[in-house]
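I have placed the structure first, in the form of structure tokens, so that the comments after it can refer back to it.
The other protein chains are all here in position, but one chain of the complex has been omitted.
Chain naming follows the written order as A, B and C, and within any one chain the residues start at number 1.
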């Protein structure tokens, strides 16, 4: 079954390959009447764009988005929004050798065994390049959520390889190529520089949050808000772990200290990460993800070819030494898409519900 | 939008409340012609059942499953299988007080704010009791996968509260009430005994695996196999973190040491946890989950009532001091349901695909 | 892929077989806070019930519905509503002979070829008995739509076999066993009596309507309101044709006389049947369906057995000489379920939309 659609009511269907003519997505279900232009989307695409620092792939793609449908006189019409991004910097080269062997840690082998065919040019469909349409769609969701609820999304790097990064403030994030919330990133630069020199790669831990959340989003069983967040995040290339709120630290905690107390002025803490019983509390959503080291590295490695014979693989080409670096805007987009979808799901079933109980999270925001 | 269905082709729709007349599920999409009786399902239900040791809730439910449809003369017919479990030990008592305040760390507040109404009896829909139908459905998936591919599912406790549990062997798991893979569980008994005495609860870390996996299951983008595993696991009550393979340990690893090499005899390692590019490699699926401490504890806690006024909450009733203890068969069932769904999804799109490349994971299994 | 679920946001998953222990459905997505008891559902079930006149099957089923979940203290909670109907009048007899041959015009052959197994008792899953859960779910939808919009659903017989039935008034429909909108049904009784005597069956044409419709329900492309109505109706046993509004009579009409003019006081006509561009106009939905003659008849017919050899089939047992007779409440239920689903779909995407243009259909209703 096809799996290239994210969401149930705000549906994003992603298409394209790394070295095909274009990549893009179709958003179906966007509410009508919202101002929308390419400029609303380009900003996040630029944050994710390759070639912006020496710590990311040197492929030079402007990632210029074109709105092909669903917008009339600058407003969404409620019909599908097709967003197209032309590929411009596909290098023409001979892929026949690459196509005959499998890079360890990469999707080469599994695509081949599944489909019996594989587009080897730049990783084809498995390339991280396919996150660009996700980011573009996320920008549309962000805009609607900001206007409707005042919800905002932010993300930052928490750890890169072996280096934990303290949180100094959100204001630092846009000022360095690592999305790091610190003023001084020289240690990160040195670390990544050394890594690049030896042709290796490393992992990363990211944090993404949503602030100004409405209370009540999420379905109790199976399609919980946290479940759908986990689905979206683990569906991102190279992600191997997802935490909500206290995450794995919850294991060694106690019920008496873990449950965030409710007070008339708000919650006393947020170990739950903004979700209880699969439904948003109105507190900030707090998500962390683990990203594995890029599989495409210059260091030679043992592998097999398509006949099953032993071979050695070196990945040349242009690659990110840490795919986690550019993942921050992607993770934000994914979080926004999940929240957007649940906002519409909530409205469908519970659009009439009003209680006399105060929204204490909103109250604590003032 | 409704969210009580898990899966796209092997669809499990769950219904019921903790203290209603019955709980159950409808499985739609089960392949026809498989031998199936209640006995195939009851075993896993018994492993999850409450009241089996002093370390779990003392509610006494036989959890006897009845097949209401979809089976004729002992074989599945391809039509929906309704599995019904009557509730028998609902205590009649006055819930009016409970209904007016919100237990911290519990779904009370969010259900109320979402739906404007909430069944407070035993947690209603948010009770862990609703995992029984999931376990029942998982047993059906397990049986089909075992017959079709020889795939088997196992799980065990890795850590309970502050105590890490070394892996001594799968054979120990059924011999103790903790699903612990160790011969001697006296330390765990002491730890949990002390916890119970002070009316508190703790978290747990579990591991679940699938062995004998077919290669090629999973969709490249969004609905990846690992994404759907994360969705299923994070959708389980109290889960706050999910890891596939090396999980968060990937962050501090390097590309040169992380990517599992391919050899003609099999993969050299399994840091990927059996999934590359969202598609199964044929290696064992390796999943770990973090479960938070039970929110329902005897220790009094600060909270609010439905008017927003400050109050104190003590949860009496019968509860699990560590919900993680009974979660092992549930996590196994969820993993089986996800694999089952992707097995059918794979067959739909790629049923014809054959490659000349050997299935190296199968080869390494001998 | 499983297909036993109707609807996308108000989802009805149907289960059961004619002679199994029970039939029923799970409704997922019902808005919370609506008063609901078995009494709200039983009325429509009684209208569809077998054994109520000599013109329908003599199987005696009380069709008593039990609400197993989703309702607390008489109100829907927003969680899945499981409706259970026990089968009580399954005759025990030897089905081995029936199981070896295929009744012409019946699902026997296709079920067998599809699933390789078939429950032959009373038609198993293909029995019209499985429309009872649909009717039960429809009653829930009807109640919500009546309270929310004042929408009401009605149906009647338009033609039975060769006899066209003039429309005299809705008030006659409940007063005869044919759901005929006429005062005098003696001609119908004679016709059906003669048919029964010779062991034959006939077809029927039904009309169903929805009045008090909101304007704006339906999706422009593919999942249009009329498309989903056609899907629901053609999905009903024995239906071979569906018309919306003028239906097949539109073919010989002209644009100049066909398009219903808009006036400040309402539409001048309703040839469109309440749908334009796949979206409701607010006028009455007008639907007609063709139901083929019952395949289970006493007249002997030529067929084959499971080895492919020639054989003769006579269907004994208890059957409806015209399945169309009991189909009126079913068609109403299906229409209500489609409208309900689109009401929630509309609210999800367009919940905020308000225009200054009057709802002219509502205006014409006064």
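Going forward, a contact is a pair of C-beta atoms (placed from the backbone, for glycine too) under 8 Å apart; a residue touches a chain by one contact, two chains touch by 3 or more.
As the structure is a computational prediction, the values presented were derived from the model and not from experiment.
Visitor: Among C:19, C:49, C:125 or C:142, which one touches the chain that has been omitted from the display?
Guide: Counting the whole complex, the residue in contact with the absent chain is C:125.
Visitor: Looking beyond the chains shown, say which of C:4, C:176 or C:209 touches the absent one.
Guide: For the chain that is not drawn, the touching residue is C:4.
Visitor: In the complete complex, which positions of chain C touch the hidden chain?
Guide: 1-6, 8-9, 14, 102-116, 125-126, 130, 159, 161-162, 195, 200-205, 215-224, 226-235, 237, 239-256, 258-264, 268, 271-273, 275-282, 290-297, 299, 301-304, 306-310, 344-346, 348-350, 353-360
Visitor: Please give every residue of chain A in contact with the chain that is not shown.
Guide: Looking at chain A, the ones touching the missing chain are residues 1-5, 8-11, 13-17, 20-24, 26, 28-29, 32-33, 66, 68-70, 72, 75-82, 114-119, 121, 124-125, 344, 348.
Visitor: Mind pulling the chain B residues that touch the left-out chain?
Guide: Chain B touches the missing chain through residues 1, 9, 29-33, 78-79, 220-221, 344-345, 347-353.
The rule is short, and it goes like this: only the chains that are shown with their structure count from here on.
Visitor: Rounded to the nearest whole Å, what is the centre-to-centre distance of chain B and chain C, using the mean of the C-alpha atoms as each centre?
Guide: About 38 Å separates the centre of chain B from that of chain C.
Visitor: Please work out the Cα centroid separation of chain A and chain C, and write it as a whole number of Å.
Guide: 45
Visitor: Touching two or more other chains, which residues of chain A qualify?
Guide: Only 1, 9, 220-221, 344-345, 348-350, 353 qualify.
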